[in-house]
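Heads up, one of the protein chains got dropped from this complex, but the rest are sitting where they should.
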């Protein structure tokens, strides 16, 4: 079983609810589901959609063309003309067939022009009818849905359009073959506490399933599989959870897409539930979350939190991170254990604020004036986000330096099922504490590994300054101390490099030897792993050099892997192939073959597969991916 | 003739006046003089000094040990124990011999401990007497100066200590052999408008010269050489001048060392004097300078200025630049012609705010989230600053992108003599203007070179947004337009790379083939050129690959030069050899030999020479320079 | 010919949003002032409010969150003949941009600041903005607002804006009138515009405001204008401050305070910058016909000539 699904409609039109409904029902019946949300920087009206995949196992990637295409409004059809093919069933509202492209003012002007061109060039009129004709020509099966009738049948006195999302989701579930009772359960879950809404939507589900059966599109009901307890988490949620597990007790933030959902999630769970045995007799309390006046405040307030010994962090995305550069440099200079979760979105500037990007790696590695050590690493799956978020807090504590944890927007907005949170994979690590007493050398130079004993305000007297300082933390301009402090700070990075296990930095996934070696970081991990399987079926062997840490950089390992590889393809969601640049800087190896995408949309299995074959067949050195609406 | 001189005393104690006095008198008598100022981040009391060199020709570098060492206070002697040798004459105040190190509380604790160690280990007491003994042991000639007596003799009712700086400077001039009348002229020049002060100081000069003669240290009076008109400029001044020449009419700034002197200089000269003929019939006016509330405001206000078509800039150093990262990304996205003059000082964080550093190169190259083109280049001498500042404004205008002009603190605070400002080397270049009218495509995609026609507020209707935008400047999330805009913006960088002459990017100075090829950027240029001459005398040939531009990077040229070089030595004032990293990234060439300095003090001819020989003799791959107090 | 200040770009604010009224008031004000297409620049930050410049048929810059004021000041000071209007959110101007708001009071460069006061962060989905009162819980907040509110009128008066007013986005004619006066006023003006956000602010709705707002100048004795040597200057100041606290059953709109005594920054610049009035930076030529510099380096830097 493998269904790729797209559900689209206007922002504010319940797309998320539809996706949740499908996700919940699929998950409870024991199957796997993964989804990504794409939306405009707009509150109401512009086109938004969820791209999902439902499988027997837990999917790792998404794919075009989709099998089930649900258009809750006409714009969705116009926006996705090319996302369907002979494998697709297109669910649309029959009453909108006359709708003209010209009326679709919420479609971006240039997109609209492009749609017009496609339809006209292919001889179709620029209406939904024409668009459906085009889709049909591409092989798609059209399934007109009497949305309004179904809604009215189920809830005679309701506003029909309020149920379109439920109808789309329910018919989707019916096509997949999910037992209706799971759909009903999902409704109760989603609208918990609103009894009337639940009842109405259950009726809508019922009518929708009946419609699917009547139209002969309903799939055979799939057997419910036994399934363990699962969490449905986004990358944002997973990072929030990992932070709590890792001991975070103070987080500051200023609202920004796609970062603030993490902080909101922490806030909603700030009053932690404890593991009875382990937590017994410990001093426990809630997490403090502060919405600050801006990101300058956010980073500096988090630094303040770290000074009292609290595991502190902030989360932001590009524009906010730019404002944090000065604070980061201070944290580097003053050896403050600080975590910044950096959600990358499409830049530069405000850019594509709700779209994907991996264009902040070099900035993260170099942000802030002057030279200071930092740890920069990234996650590639929702599951990784949990453990990485906890690790970030450890790194900060152990090496007393700022840690930047990169999560791309695509991952932040990916909904994944997590069945196991393995607490044995998390150990909360700290460093030696200075002796209590009056004058401690917070910056003791007499260390093997560069890490001086730690202490906190409220415990010891010590000083700090962003100026160069002596061991006590007082300003110094002595040239020798200056040199030794610089050396001490950088020694910590060597220590980190030595101590952090290789698998937390880079992993070679798959066979040691292969026809193609992919290199990537972040959310392309899943799709590439699927591409590797696809290639295998075609008799092509491939493996993946999956990079996680960029500072300290696993130079030897990467050099080793790449110097033995036959064909290396770098896959990134940016314009300048930033990870490849780092590889070149550290290893001297210049990766010529690249698959890049910078239009802000998520990478899919199919487009990577196609491009990899193009490169393998020497049709191209570099492919720029353009899919996604 | 070649005198290296050090004049030291407390901050606020007239060191600058002493340096000016020497400089002015030397310059007017037709000789060359160069000086650098070193000072603490403190207003009054801590140690500060000027390192100068006087030659027949214009010096390019400074050197230790100094020939004339002038201590206006005891701290100066303690601070510079090792900067003298048998070539030195030490001028000091006889009455301070009993002064104990312990009383010198303005010396940084660690420095004090180091001085104590040196004196004690060498068997001297920790007083000025002991310190002088140590200096004598190093071969220095001691010249006790009865500062107070000379002052009282000249100005019986004055406060003696107010004249110590004049005494020190005047005796220095006498030793060099500068005709007294030039010293008198210098006094009139420096204290212009304060008749009584002039008279008193002239008397002090007279008494000092007499003292020098009586003590038999006065040199033979040097003949006055004919000399053209000259400007005495710091790097700050030169950049200010270059900006005015290049058409700057709006500058914003927030006070910060060592950048704000540039803005102050512009402000003092904001009412420009015009070249009669060229400027006739043109619309002319003064320059607007604004001290803003912070650097966020400074960069954004400068952007605002650029939007009305005015050549606009801001100037800052590390901490301020960190705050500008977001604005820079906006300027990159919106193709704003903006110049940021980035004065590098010792980082990270507040770091060594009044000391030298070249540790912001990678940050300048990567500051701001997302990917956008920028020009990053640097100057190495005061003279270059003039033309480069003017060029920066051209680059910004021609390629419609932010331009970062790097000047290190050492250069900013170097006083140099400039005899010629060659206006023929400056051409003010602009780009095509959009037609007047209502809707212009400010971001016209239909260009060969990526540069769309320019226009300004008050002239056309057009829009701008930090979001990705269409040709009119309206927000778009269309994925194709997005791709084309990214490509267009980066195409400008290719255009710049093609059009900017190689000599503005990198120059190979000296023989094509040499035993040593130095690589450097910024203010080490002068010292290295002198080192090359020194080496030549010892039969070692050397040349210099002098880098000016890092984005776009002159890859082919650098690769070409370095791949043919025998022994390459990278010389930089930072910890991580940032220019060498860029060379590796672009050319793949890994420079193993390095001379680095990160203690914040200026590099001198002697220490580079010594280290280069060490490397040549294979005693070391990397030398960290530690000179300077 | 009268220039039409509305263009035909799709407006993507939510149905019922107060921003529409502000847009109408602004564009009709500019039109009624008979301003030409090249007399105006509209500068915004980021937020729903920040989209405004795109909908106005004049040069417009949609800049960074919080930074509209500095950009606007740069435009104004280099080309002082332009009418420069800032359209910003309450988060944009009073949270992340508060430092600039304060500084601009001191500077008083002659820009017009329209603050879209919806008490929430619209574009990021309804977090509390600085005008939301302590303890109030709008619908997207997980808990009641934990911050106290700023009194924008008082902040503007106390930091030095010389024209301070409040409008309501559903009193378009009244708001338009205020905007007209503000735009023509030489000093910097600040207008707090009550702007219902039907999507996220379910407390301060259109109806809520409609029941409460009243016009200051309904009271015929209301005179907010302070002139040179005005004996009532202090009284007017204090009264404006006092009025600014009126909130609850009755909410005053109209002009709170106008200070004609204080010269704007552009006036102050004239004293120091040659030809600033007649040839401001934007009107200057910076090169000769053949592209050469026109600045005499030695004459201009005369004080640096050492020989």
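The chains carry the letters A, B and C, assigned in the order they are written, with residues numbered from 1 in each.
Please note the rule applied: a residue touches a chain if its C-beta (ideal position, glycine included) is under 8 Å from a C-beta of that chain, and two chains touch if they have at least 3 such contacts.
This structure is a prediction, so every number in the text was calculated from the model and none was measured.
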Subject >> Hidden partner chain, touching residue among A:130, A:255 or A:327 >> reply: A:327
**OP:** Sort through B:95, B:291, B:430 or B:555 and give me the one touching the missing partner chain.
**Re:** B:291
Original post:
Of the residues A:156, A:223 or A:285, which one touches the chain left out of the display?
Top reply: A:285
**OP:** Please pick, from A:156, A:223, A:458 or A:501, the residue that touches the omitted chain in the full complex.
**Re:** A:458
Subject >> Residues in chain C touching the chain absent from view >> reply: 94-99, 102-103, 105-108, 130, 134, 143, 146-151, 154-155, 158-160, 234, 238, 241-242, 245, 262, 265, 268-269, 272
Subject >> Residues belonging to chain A that touch the chain removed from view >> reply: 23-24, 27-28, 30, 189, 227-233, 237, 241, 244-247, 249-250, 252, 268-275, 278-279, 282-288, 290, 292-294, 296-298, 300-312, 326-327, 330, 334, 390, 417, 421, 423-424, 426-429, 438, 456-467, 473-475
**OP:** Using the touch rule from the top, list residues of chain B that touch the missing partner.
**Re:** 12, 40-46, 105-106, 109, 254-257, 260, 264, 267-268, 291, 293-295, 319, 349-350
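One rule holds for everything that comes next: only the chains that are shown with their structure count from here on.
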Subject >> chain B and chain C, separation of their C-alpha mean positions in angstrom >> reply: 41
Original post:
Counting in whole Å, what is the centre-to-centre distance of chain A and chain B, each centre being its mean C-alpha position?
Top reply: 45
Subject >> chain A-chain C separation of Cα centroids, rounded to whole Å >> reply: 38
Original post:
Do you know which chain B residues sit against two or more other chains?
Top reply: 296, 326, 330, 334, 465-467, 474-475
Original post:
Out of chain C, which residues touch more than one other chain, so two or more?
Top reply: 46, 64, 66
